[in-house]
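Excluded from the complex is one protein chain; the other protein chains are retained at their positions.
Should a chain be cited, it is by its letter among A, B and C, assigned in written order, with residues numbered from 1 in that chain.
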């Protein structure tokens, strides 16, 4: 079994033991991802970009894990294969951001 | 190799071909996760929770993949094992949300 | 004095008494708005759209006030007149969303 599927199984076990599937519609799962991402960002608020590398690792792990957890649950809900959708997005980004145009610049694809 | 490590390798290849590691500090990666999570949420804006299940699957895949991509890059930056940090978080949540107290309720752990 | 300017004065007094202007660069103020907006959204997480109107009013006031506070501080930093920028945006939206095309639909302007 892939790591993604293993984690999804563990997350589903946790969810189902609490009868929480009723709350896990797509819209709420998406919102949960956003809220966890925001808590992750709060670790860096008012910190310089240099200082941001000295962030509390324990907290960083926890907030990042929360993002992964809800993202995996949303993928599960729609039967997405995480490996496949990320590879597909990399393929698309290869077209949107050709190496020769995007090398060394952080500009968005529509400003290249 | 685990799926996570495989995806991280692909993402790093993509990043390094463009010389983008210079932009990928922890703070910006965290912000990128948040921005992608927000684009994911925009798919559901002004839609009822029922209608939210009829979301455009192609767009959903893309936005969710973007969240995974930046989350994987942030994990890579700190040398985190995604499987390990998610399992660790499930363990902590098992303590914060005991089955008997949290079954069937969406309340936060500090309101149980 | 306009209400906006009055509030900005109060916020600046609060900020300067703590010597916090040093932290209030544009990027951090924007991030603070986003984090407060996320806390506002957390009040509605896992709640139906109908139940969302029964949200705790005290918490709603506080989270919404936090959004206003950082938005006002960012406006102040750039010398924006809040009334003017909002009116200008309404004018632009009047063009992007002509009444005849957008009446009764929540579609985005590029999908009208």
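As a convention for this text, contacts are C-beta pairs under 8 Å (C-beta built on N, C-alpha and C of every residue); 3 or more make two chains touch, one makes a residue touch a chain.
Keep in mind that this is a model prediction, so the values were computed, not measured.
Enquirer: List the shown chains that the missing chain touches in the full complex.
Expert: Hidden chain, whole complex, touched shown chains: A, B, C.
Enquirer: For subunit B, which residues reach the chain that was dropped from this view?
Expert: These residues of subunit B touch the chain that is not shown: 23, 28, 31-32, 34-35, 38-39, 41-42, 44-46.
Enquirer: What does the interface between subunit C and the hidden chain look like in terms of residue numbers?
Expert: Touching the chain left out of view, subunit C contributes residues 2-4, 6-7, 10-11, 14, 17-20, 22-23, 25-28, 30-31, 33-34, 37-38, 40-41, 43-44, 47, 49, 52-53, 55, 57, 60-62, 64-69, 71-72, 74-75, 78, 80, 82-83, 85-90, 92-94, 97, 99, 102-104, 106.
Enquirer: Hey, which subunit A residues sit against the chain that's not shown?
Expert: 31, 34, 45-49, 106
Here is the rule we go by: only the chains that are shown with their structure count from here on.
Enquirer: Go ahead and align subunit A to its copy subunit B using Cα positions, then give the rotation in degrees, nearest 5.
Expert: Copies differ by a rotation of 180 degrees.
Enquirer: Taking the mean of the CA coordinates per chain, how far is subunit A from subunit C in Å?
Expert: So the centre of subunit A lies 25 Å away from the centre of subunit C.
Enquirer: Give me the residue numbers in subunit C that touch at least two other chains, ranges are fine.
Expert: In subunit C, 31, 34, 45-46 touch at least two other chains.
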